[in-house]
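The complex appears here minus one protein chain, its other protein chains still in place.
Now for chain A:
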């Protein structure tokens, strides 16, 4: 469960914030990468990742839950839900969270707002990390064994 955010809603009201997040996550799943302000990217991240978690579960109930967020107002967004469940979720199958990446790209011309790119992490999980984890575990076990002996 993500930490509740402090401070005022984005866009002025709770309803507007919900719409902003729904639109932005739909665009993120459609284009795999969107450019937005840093504040919006940071607030979008837990929202979008929760939708991906539903997509990984993959049953009808979770599909309807995601549709109620993304495609309740626009029927065309149903294809985005399909894309999320059929293409994005399998790519994230081996990944335990951290489905999105935020990179800062400097300030916007005009209002000097800090901008960021938020993108889906579609690359397969690098085998290196798994090897490192296994190795550290084995080392710990070996250390325990020597202590006991």
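What we mean here is this: a residue touches a chain if its C-beta (ideal position, glycine included) is under 8 Å from a C-beta of that chain, and two chains touch if they have at least 3 such contacts; residues count from 1.
Just so we're on the same page, contacts and distances are computed from a predicted model.
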Candidate names "Spore germination protein KA", "NADH-quinone oxidoreductase subunit B", "Electron transfer flavoprotein subunit alpha/FixB family protein" or "Large ribosomal subunit protein bL32"; UniProt protein name, chain not shown: "Large ribosomal subunit protein bL32"
Interface with the undisplayed chain - residues on chain A: 33, 35, 103-106, 117
